[in-house]
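As structure tokens, the structure follows; a few thoughts come after it.
Apart from one protein chain that is not included, each protein chain of the complex appears where it belongs.
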Amino acid sequence: MSELLSIEGLGISFGGVKAVHDVSFKVKPGEIVSVIGPNGAGKTTLFNMISGIYRPETGRVVLNGEDVTGMEPHLLARRGMSRTFQNLQIFQSMTVLENAITGYHLQESGSVLADLFNLPASRRRAREAEAGARRLLERVGLERAAEREAGNLSYGSLKRLEIARALALGPKVLLLDEPAAGCNAVETEEIDHLIAEVAASGVAILLVEHDMKMVMRISNHIVVLDHGEKIAEGDPATVSRNPAVIAAYLGAEAEAEHADG
Amino acid sequence: MRISPKTATLLVLAVLVALSPFFFPSNFYYRIGSLMFVNAIAVIGIVILTGYAGQISLGHAGFAGIGAYACALAPVHLGLHPGIAVFLGAAISGVLAWMVGRPILRLKGYYLGVATLGFGILVSMILTNERDLTRGPDGIDVPDLGLRALVNGLGLNLSNGQFWYFFSGICMILGAWIALNLFNSPAGRALRALHGSEVAARTVGVDVARMKLQAFVISAVYASISGSLLALQNRFVSPDIAGFMHSIEMVTMAVLGGVGSVLGAVIGAGILTLLPQVLTIFAEYEQLVLGLVMMLVMIFLREGLLPSILKRFRGRDE
Partner (left out) sequence: MSELLQFLFSGVTVGAVYALVALGFTIIYNASDVVNFAQGEFVMLGGMITWAAHAAGLPLPLAALSAIVITSAIGVAMNKLAIEPARGAPVVSLIIITIGASIFIQGAAQIVFDKQIHSFPAFSGDAPLRVGGATILPQSLWVLGGAVVVFVGLWVFFTRTLLGRAVLATSNNRLAAQLVGINTNFVMTLSFALSAGIGALAGALATPITLTAYNVGIGFALKGFAGAMLGGMGNPKGALVGGFLIGLIEALTAGYLSSTYKDAAAFVVILLVLFFMPQGLFGRKSTDRV
């Protein structure tokens, strides 16, 4: 099968410092590709470039054969790219259901006039979106919290809500930035299952995660970043034996210990 | 049967408009009531812009000025009926908001505040200085809308104050209905989403620039219609209507009642319209009190009166 998302030589620098440099890899439909690396390796920056939040200085992002480099996020969303955030970007003052519904609305952009005067077209769209959103909440196990204000949910629930919202777009590519961070073992396993299930439905998944057990368990392919550069890639077994990867992680740990001590 | 918040709000407003006159100590209160409703229309527009979409405007009185002067000038210069002039003013305000909003709404926070403030002051400056057109700072007469004669022709016998009271009240309810429709619609959710997190809204496919612009245009039309109604019932308009203080009043009314809530907007407009009318000694202290209200509400009741009260009630339920 051919790749759905192709990252070709992406790079960006902030204030003269190269945050990400010449990173390339590919993701196929139904595949789970994880990007790992020590803190500050440039994983989130890479995600922000792929999802159109930062404009890369070098390289290309190709989605489904189309060059989408530096495209506005809402246009990427319409082309089937969806994402979650490391530090949760939930619409706090909206209900759980409404959060999920927002993901549905772009699929057809109706006229705002229909919305203002509550015309049948607007009501029909609202009904359809609500039904779809409820199904999704059920899928991530949040159906009973549907009417609650999102700001009041637990951290683990918010993580799942964010995934539900991203799925509402019906994405072809899903970028998950640390979906299990801050979750307990049970929650992590739930998210684990959810990701596998989504991938099984043919969605290409790009994952940044610190929980190595989870990464090794669910990834088909792993890309390792260190100091903004790709230092290794391959299947979980190969990557975990790679001396450069071990050195990067040990080095980072040694640095961390040094800083602590 | 459960009543939706939308129906509940509309019912409360309808009851308010219909029953308040029974408690009026004098006919003068019809006048105050209609002023409240007219202000509430502009403030509902601010609720859409600031409460839903999270964008601030310190220059919306500029649009009220355009709506008001459209009613004064279009009948004289274009021979239009004043009623048509209301729509012309709304159209001009909408188009102007669309043109100005495109670059302005890329700005955030303080910069957006200053840019809108500058826009409002430019409008009032033009209304004050282009004497050949607007007759300058002394103001200009506005022709009769003629609707009261029509209504009374149907057998009613409304005084001028009564007519404007009920007419403004109906317009306000209509405005509230539209704003409430928007709240739970796809577009309204997109606005609230970008208010909550702009970056997340973009990644779920909200065209943030377009949605902000729509909210700006809609709220400008509200302000414009409010200005038109004010001019028509006063039969007179001066550049003060577009002034900085009027913009600030709109925002203060909105935040006082609760900027996220349509009913709150009406309450805020009501309180700040009523106060200076009831306390005549208040005139001297109007600015002082307005400034004080702005600070106190933002420090102690950040969500505004109505949401804070509702929260207290709900808290007791649980």
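Annotations
Letters A and B name the chains as they come in the text, with residue numbers starting at 1 for each one.
The working rule: a residue touches a chain if its C-beta (ideal position, glycine included) is under 8 Å from a C-beta of that chain, and two chains touch if they have at least 3 such contacts.
None of these values were measured; they are calculated from a predicted model.
Considering the whole complex, the residue from B:14, B:84 or B:122 that touches the absent chain is B:122.
Residue B:293 is the one among B:176, B:191, B:220 or B:293 that touches the chain not shown. Residue positions on chain B in contact with the hidden chain: 50, 54, 56, 58, 103-104, 106-111, 113-115, 117-119, 121-122, 125, 129, 199, 244-245, 248, 251-252, 255, 284-295, 298-299, 302, in rising order.
Heads up, the rule we're going with is that only the chains that are shown with their structure count from here on.
Each chain gets a centre from the mean of its Cα atoms; for chain A and chain B, those two points are 41 Å apart. Partner chain B is touched in their complex by these residues of chain A: 51-53, 72-74, 76-78, 82-83, 85, 89-94, 98, 101-103, 105-106, 109-110, 112, 114-118, 122, 125-126, 129, 165-166, 168-169.
Of all residues in chain B, only 177-178, 181-182, 184-190, 192-193, 195-197, 199-208, 214, 218, 260 touch chain A in the complex they form.
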